[in-house]
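Below is one structure, written out as structure tokens; comments come after it.
What follows is part of the complex, with its chains left where they were.
Each chain carries a letter (A, B and C) given by its place in the written order, and its residues are counted from 1.
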Amino acid sequence: MLSVEKLYYRYADGTDALSDINLDVKKGQFIGLLGANGSGKTTLLRTMDGLLKGFEGRVVLDGTDIRKLTPKQIYKKMGLVFQNPDDQLFAPTLFEDVAFGPLNMGFDDNEVKQRVAAALKEVELEGLEKKSVHNLSFGQRKRACIAGLLAMGHEMLLLDEPTAGLDPMGEYRMMKLLQRLNRENGVTIVMATHSVDLVPVFLDELYILSKGRITRGGTPEEVFNAPEDMANIKLRLPHIAELIYRLKHEDKIKFDRIPLTIGEARREILKTFENEKY
Amino acid sequence: MKLFSEHFQKEHPVVKFDVRAKLAVVIALLLMVLSYKGVLFPLFIAAGCFLLCVRMGIPLRVLFLRMAQPLFLAVVVLALKCFFTGEDTLFVFSLPTSHFPLLTLTVHRDGLIEGLKIAGRMLGAVSLVIALGFATPFTEFMAGLSWFRVPKGFIEIMMFAYRYIFMFLEDAHTIYSAQKNRLGYSGMRKGLRSFGTLTGSLVIRGIDQTQKTAEAMTQRGYTGDMPLVKKRPLRFGEFAVAMVFIIFAGAIWMI
Amino acid sequence: MSSQKSKVKSQKHEITFFNSFLLVTLVLVTDAHAMHISEGILPFNWAALWFAAAVPFVAYGLYRLKKLSAVDPSFKPLVGLMAAIVFIISCMPIPVPTAGTCSHPAGTGISAILVGPAISVLVTAVALLIQALFLAHGGLSTWGADIFSMGVMGSFAGFLTFRALRSVKVNMAVAAFIAGVLADWATYMTTSVELASGIRGDSPFLPLFYKILIAFIPTQLPLGILEGAMTSGMVVLLYKRRPDLLVKMGVLKAEEAAL
């Protein structure tokens, strides 16, 4: 659906933010970008969304070079949730902000209202419609940004740390929501994130960025299989994996594999228990 | 943010009244006030507007603050006119003991009348606009303007401007807090330096923000035409009321 | 009384000590609001005339806006921002030490330099309308006159000065300073003309105009200089921190920004 070929990006002040990025996002995938602060995640998402021009290389959306598409053609297909909600919210009230997209898409009043209501429900902001967006709390604003895009019903969503600043329950629910959109509505999702613990539970594929380059890619299992050099890329194992890893390597308890999620860990621990007993 | 009128308006029929009808009435009355040759009609309008504002629940203090400057100007114009123009001397102030011409001040009858007319006109006109401001939320107002075929570009700029005014005020407050939190403004010289950083930062942030707004908006389908608040269909009743009102006022104006 | 009457009549339009003192104080005290001609001061025909004078400029501004924003979607927000800046600057009471009172600068010099005189007229029109409607600062009926003095005269004076000085290689800060000063003074000259013609009734125009003009001088002289300093400060700030913007707006050439 969206592919990136030999992408280089340099900011006006001379910072090389992206170097030789190759990425291929297929329809229906749920992809994560991980990497240290300043590794280029935001820059990559912004070039993929057509907001940053002046890159080298190619970004191809459904077979067409993104530079040949009009903004309208791009934003009918995909939308980006910005990292900082204050950059994204601009209308006076929450309702007006979320309604902006649907209104531009030409829906009538009723449809707009329905879409806004549905989107606000998804992000649990019902009842705050009339509130000024700048008077919302940080987490509420983050949710508002996401609602603004949900209301438009894109085929593809790019999200820059959608769960940063959300409360623990909200984080989990947001991931569930994205998973549902992905599985049930076939929405293709690419998200940047720092939440290592959630990643293995929800994502199909991961790419690790480091200093503007993709240094690893693959399923969560593949990516987390070399815990030793995590520190170089400022990552760590999910807590669960860390626990089992320590049990295995420091306490010498036998585990066949390092599980990444709670479910897997339960199974592994139970299995080891059984083995030990007899 | 008590700067703008609309933050005071309460639920009131006049506030909910169709903005186009309101605009029509205000413009008609404004024209009448401006072209009136006497003093009474504008004062009558001013009194009406004042009552309306009070009925809408605008605090008197706010109303007075809003009126203060035009009122003062009216007094000045009045003084200018009656002391400095006109032929027909009404009376002369002079220090009783001296006939020294430099210390005299003449009040002219024709000047006074002229001045009263202008002051009355100002009072009437200002009251009309103030009442309109208090009775109309900004977005409604924009919708009304677009119905009156005011060019879209103008309306859009006005909406951006309105939003950025608030942004500036908020940002100024935020940055001020941030500076105070790190001991800015502690002492005269540091205060000045902090203030310089603040204004510079405000402008640069503002400009950056325009870029971000544009991105955020194009991202959500904006192509240069802001979707405006839906126009509600013209209701005959409201327009009839407005027309009757205009005719009634017109009749008084003729007298 | 009657003997005095004839004496007074003869010196009617002379400037006496007492009445010039009164005149000066009156105008000074209200000067804070004199930049905008208040609602209702102008009679119908004058108001209409100034509207007619302002409309073509606003229309041309809209035309330019359309052209420029077609290329750059962030242009409209930027123009909106300029309007907010002009709004705030021209709401800002500034104490003027020489007069012991407050007045306010206009800000149109800045916007003219940055977005060009045509769009600067539009910017001023927007700022004035918001002030008139929601703050009773200026007015609807005097909107045309205010656009003409602040928007048209201020913007063109500022812009032309800046461009002329830059074309003979005057330093950016100095050019912006002088542009700001002249924009401010041009505005006040025009305001005085508008006021004098508007309120003169049947009395002659020139004496009243002179009186208003003279009365403005003690505040406008320093205020113009302040306005110049502000304009210069803003342009230099952008030059230092966001030269790319100045290039984009055609204030700087790309080669100059690189220096």
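Note that a contact is a pair of C-beta atoms (placed from the backbone, for glycine too) under 8 Å apart; a residue touches a chain by one contact, two chains touch by 3 or more.
Just so it is clear, the model here is predicted, and its values are computed rather than measured.
Asks: Hey, what stoichiometry does the whole file give for these chains?
Replies: Stoichiometry of the whole assembly: A x2, B x1, C x1.
In the analysis below, only the chains that are shown with their structure count from here on.
Asks: Taking the mean of the C-alpha atoms as each chain's centre, how many Å separate chain B from chain C?
Replies: 18
Asks: Could you work out how far the Cα centre of chain A sits from that of chain B, in whole Å?
Replies: Centres of chain A and chain B (C-alpha means) sit 47 Å apart.
Asks: Hey, how far is the Cα centre of chain A from the one of chain C, in Å?
Replies: A distance of 50 Å separates the two centres.
Asks: What residues in chain C touch two or more of the other chains?
Replies: Answer for chain C, listing residues that touch two or more other chains: 73.
Asks: Which chain A residues sit where two or more other chains touch them?
Replies: 71
Asks: Going by the contact rule set out above, which residues of chain B touch chain C in the complex?
Replies: Touching chain C: residues 3-6, 26-27, 30-31, 33-35, 42, 66-67, 69-70, 72-74, 76-77, 79-81, 83-87, 89, 91-92, 94, 101-106, 111, 114, 118, 121-126, 129-130, 132-133, 136, 138, 141, 151, 153-154, 156-165, 167-168, 200, 203-204, 206-207, 209-211, 213-215, 217-218, 222-224 of chain B.
Asks: Can you list the residues on chain A that touch chain B in the complex?
Replies: So the residues of chain A in touch with chain B come to 49, 51, 71-72, 75-76, 79-80, 82, 87-90, 92, 100-101, 103-105, 109, 134, 148-149, 152.
Asks: In the complex of these two chains, what residues of chain C are touching chain B?
Replies: Touching chain B: residues 1, 4-5, 7-9, 11-12, 16-19, 22-23, 26-27, 29-30, 32-33, 38-44, 47, 58, 62, 65-66, 69-70, 73-74, 76-81, 83-85, 87-88, 122-123, 125-127, 129-130, 132-137, 139-141, 199-203, 208, 211, 234, 237-238, 241-242, 245 of chain C.
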